[in-house]
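Input: a single structure, listed below in structure tokens.
The complex appears here without one of its protein chains, the remainder shown in place.
As written, the chain order gives the labels A, B and C, with residue 1 at the start of each chain.
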Amino acid sequence: MTVAPTEASTPLVQLLTPEGERVHHAEYDVELSDEEYRSFYRDLVLVRRIDVEATALQRQGELGLWASLLGQEAAQVGSGRALRPQDFAFPTYREHGVAWCKGVDPLTLLGLFRGASNGGWDPQEKRFNLYTIVIGSQTLHATGYAMGIQKDGAVGDTEGEAAIAYFGDGASSQGDVNEAFVWSAAYNAPIVFFCQNNQWGISTPTSTQSRIPLYKRAEGFGFPGVRVDGNDVLASYAVTRAALDAARTGQGPTLIEAFTYRMGAHTTSDDPTRYRLSSDLEAWKLKDPIERMRSFLFKQQLADPTFIESVEADADALAARIRKGCLEMPDPDPLSMFDDVYAEQTPLLEEQREELGSYLAGFVGGHSTGGH
Amino acid sequence: MTVAPTEASTPLVQLLTPEGERVHHAEYDVELSDEEYRSFYRDLVLVRRIDVEATALQRQGELGLWASLLGQEAAQVGSGRALRPQDFAFPTYREHGVAWCKGVDPLTLLGLFRGASNGGWDPQEKRFNLYTIVIGSQTLHATGYAMGIQKDGAVGDTEGEAAIAYFGDGASSQGDVNEAFVWSAAYNAPIVFFCQNNQWGISTPTSTQSRIPLYKRAEGFGFPGVRVDGNDVLASYAVTRAALDAARTGQGPTLIEAFTYRMGAHTTSDDPTRYRLSSDLEAWKLKDPIERMRSFLFKQQLADPTFIESVEADADALAARIRKGCLEMPDPDPLSMFDDVYAEQTPLLEEQREELGSYLAGFVGGHSTGGH
Amino acid sequence: MQLTLAKALNEGLRAAMEKDPRVVLMGEDIGKLGGVFRVTDGLQKDFGEDRVIDTPLAESGIIGTAIGLAIRGYRPICEIQFDGFVYPAYDQIVSQLAKMHARSKGSVAMPVVIRIPYGGGIGAVEHHSESPEAYFVHTAGLKVVSPSNPADAYFMIQQAIASNDPVIFFEPKRRYWEKAEVDTEATPDSLWRSRIVRPGTALTLLAYGPMVRTCLDAAAAAEEEGRQLEVVDLRTLSPLDFETIRESVRRTRRAVVVHEAPRSIGLGAELAARLSEELYYEMEAPVLRVTGFDIPYPPSRVEEEYLPDLDRVLHAVDRSLAY
Partner (left out) sequence: MQLTLAKALNEGLRAAMEKDPRVVLMGEDIGKLGGVFRVTDGLQKDFGEDRVIDTPLAESGIIGTAIGLAIRGYRPICEIQFDGFVYPAYDQIVSQLAKMHARSKGSVAMPVVIRIPYGGGIGAVEHHSESPEAYFVHTAGLKVVSPSNPADAYFMIQQAIASNDPVIFFEPKRRYWEKAEVDTEATPDSLWRSRIVRPGTALTLLAYGPMVRTCLDAAAAAEEEGRQLEVVDLRTLSPLDFETIRESVRRTRRAVVVHEAPRSIGLGAELAARLSEELYYEMEAPVLRVTGFDIPYPPSRVEEEYLPDLDRVLHAVDRSLAY
């Protein structure tokens, strides 16, 4: 009984057609050096390879779960590359491409999905918050962080800072996300809301979350929204860069809807054949973000087969490294689970740590796990 | 650091000027019988009198608190009169005027503020939900109720049913309210969102909640919003009636922003001199909802002084009745607090009821309250 | 009929929906997908989108609209996808759902069931392994139950739906795939009674949900050492069936409570407080608690060390018997 959104009439910022033609847009554009174009391509390929490798490792039982970004590489690399070093990103659980751009070692991501940690990197150092699994929560964190930028006076010119909050189409329904819109508008906070509309929230189509295109949500809160082709890395880059610059120069929040498609399952636990047509997937394959960038590079003679091969070689090496790292990853010391609950340890946890420690020590040859 | 909304350019549906001139509006209009016009006036006066009397009773220590509707009579009576008997209303804690239109005895409202009950009427019988104090919660209840109307097939023609959710400008920031917008749009539910923008959420101006006019919020969710002069009972009536009819005939939700002013304190506990200028109040007094209706009646020769006096007499009688009823209102039996916690009583509460009962019985001449 | 616990719930839901057209299911991904655990598998196909509602992604919205549907006369069964995702709905549950009946002096009933797969041991990421039951047991106006086996799952879900009070229905997710015989024609025990699932004399193990199996295993192991442990499956956590619990502990004079939830102010605290008061002269040892620790649920590679298991239960049994 949900009303389908009318996508047809919706403007979509695009700088690269699915065929790899470079097109121009009145408001957004981008001029990159040849080297930069190539490095965008390289990022797309490497990020996909991380994803493929992690999926394989999950299948082999090395990870408990993996949330694939397949199909969303352009939205993530485009927006991730638009971030300046001083910008702070607040991801969901699927932003492996942004993590890559922010210099987070993919191995730490694997550690999280393996169950070795609930994070693994230092968010302050990477300016990339820990993955947030509870849908929508991080949009408020990003807003608060942006308010802090403002309080620090670190906004106003092109050296200013900005925050970016990633979330999905499904998340747009959460109260928290809408409160983040309220807050950001009220304080004119330097923030970009980057919504990857990958058409699905697990099995739920975007039409259940909104009957109009999601970028329009921002209008109701009094700030601009824009829809970009999320499979177009150049457009994603251009639109995000513009929105970040607006934020850092004091023009307040922007909502970007990156229109894309989740080409894989929601996670490795999911079975999309239960709820969507394979023909949809086929249609979206024609818009593959990597293919179109490769066509572009060839068409513009920015790359030759040697370059493509060198990128593949890099990807192979990366895949080998993370596979090895994953297989060798040590389990955490069980007693470490008591260590960072508080900044200042409590007597209760000292007691419980002691309790578990002496209990475990009582087992000759180790604790018999799996006994329940 | 909040950005003030630009009110100037905002269209406002009005059918009655502050001077009591009848004006016409292309989209909304209303033709009432002379008798009906008079009865609207009568409702406004009676409702204000209830409010004045309750405020006085609170000052005399008979009520713990009172939330005055002073200044909002037209928004409430206008929308309340637009409700058909089959429509179900979900109020906040300030909808005494709507309660009146729905046939709730004002005395039960006083009972709640006196602390004799947390409700006092049967919501199913009155088709008026209990007052909801937690800001915004009721908008989701109303949405769910409206989904139920739909499931019952009670929507589609002019005999259809609708739900109406009342809330304030402050409430518009709550996640729940925005989720109610998401839900209502997703299911195209037969609901009207009636926001009384009385310019304040306690001490917080509307500009802290939104930098654009609130009625525009609906656009971002894909359904219409309209701003009506909330001090104009005819316009409030016309706009609400139209929105309810749209809902009952299957056209889905509407957001109405009734632009009005809280002329009194937030509640009897509040001190508005700490945060707002008396000049604002003076300006709004010129737009008083009752004055303008009286001018209109006189100008149109729909009423003479005798009628006005008879309404005053009715108001006096009503005030006397609720004063008497309040003073005579018995306190609840303490043991009754255990009775309706569950539909099916639990052994634990039976025990605790017994425990308190025999404890209280142990006091000769009653329990010495106030000993703490 | 041999059914897994998940399938038993599915059959129970189906039976309830067939019996009463006002029963509706709501939640994220419960329709075509059948829920992430397939508990609602096939129900949308058979009962339609009007009765098995795939909702927008917002838990407060799910519970808030369910309350409205209940006011309209429906009996909504809400699924919360995982334990850790119930908190956005907490306000609607605590301040509205739990209070509506009292607020309205009984004129508005809230026959709403909230199904929550809970507990750890499945190797999941953060927020997918929590045991938040104490929050709800401490909340007046709610009832809280948890089945431990397929037969109970089949009947208890139907009884919860039939109840005119709001019921938080905790499903032991790591037992979803355990199979057992379910006689759908049997006469079920009352939803509000605990059950002695294994009689014994030396000590009473009090458990619910996922830990009942753990305690049964512990009792079986103890028997090999000649100790007869009694195991009580609480089934209802709020209200507690204190009659059955007290009766068992009065006989055995010793009790150990086992739950996955953190220890501080967990169910174990309440049971210990009541037992030590009511059986003050009869008990021969303090009530001991085998529980999760007072820390956020840890990364799954160390969850085995966090969770109570057979060894930890037996360790506590030893300690109790040493008094």
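We adopt the following convention: contacts are C-beta pairs under 8 Å (C-beta built on N, C-alpha and C of every residue); 3 or more make two chains touch, one makes a residue touch a chain.
Everything numeric in this text was worked out from a predicted model, so none of it was measured.
Novice: Looking at the whole complex, which visible chains does the left-out chain touch?
Specialist: A, B, C
Novice: Among A:66, A:145, A:215 or A:261, single out the residue that touches the unshown chain.
Specialist: A:145
Novice: Which residue among C:12, C:35, C:84 or C:308 touches the omitted chain?
Specialist: C:84
Novice: Just to verify: which one of B:12, B:116, B:154 or B:343 makes contact with the chain not shown?
Specialist: That would be B:116, which touches the missing chain.
Novice: Pick from B:47, B:104 or B:171: which residue touches the chain that isn't shown?
Specialist: Within the whole complex, the residue contacting the unshown chain is B:171.
Novice: Please identify, in ascending order, the residues of subunit C that touch the omitted chain?
Specialist: Touch with the absent chain occurs at residues 60, 84, 87-88, 90-91, 94-95, 98-99, 102-103, 126-127, 134-135, 137-138, 140-141, 238, 261-262, 264-270, 272-273, 276-277, 280, 285-289, 293-296, 323.
Novice: Can you list, in ascending order, the subunit A residues touching the missing chain?
Specialist: 88, 90, 117-120, 122-125, 129-130, 132, 134, 137, 139-149, 151-152, 163, 175-176, 179-180, 182-183, 186, 339-344, 346-349
Novice: Mind listing the subunit B residues that contact the chain we can't see here?
Specialist: 1, 64-65, 93, 112-118, 133-135, 170-171, 173-176, 201-204, 208-209, 269-271, 274-275, 331-334, 336-338, 341, 348-349, 352, 356, 359-360, 363, 367-372
Simple rule for what comes next: only the chains that are shown with their structure count from here on.
Novice: Which chain has its C-alpha centroid at the greatest distance from the C-alpha centroid of subunit C?
Specialist: Result for max centroid distance from subunit C is chain B.
Novice: Taking each chain's centre as the mean position of its Cα atoms, how many Å separate subunit A from subunit B?
Specialist: The mean C-alpha positions of subunit A and subunit B differ by 44 Å.
Novice: Centre to centre, by mean C-alpha position, how many angstrom separate subunit B and subunit C?
Specialist: 40
Novice: Hey, how far is the Cα centre of subunit A from the one of subunit C, in Å?
Specialist: Centre-to-centre distance between subunit A and subunit C: 35 Å.
Novice: Identify all positions of subunit B at which a residue touches two or more other chains, and write them in rising order.
Specialist: In subunit B, 175-176, 179, 182, 186 touch at least two other chains.
Novice: Show the residues in subunit C shared as contacts by 2 or more other chains, in ascending order.
Specialist: 50, 55-56, 58, 60-61, 88
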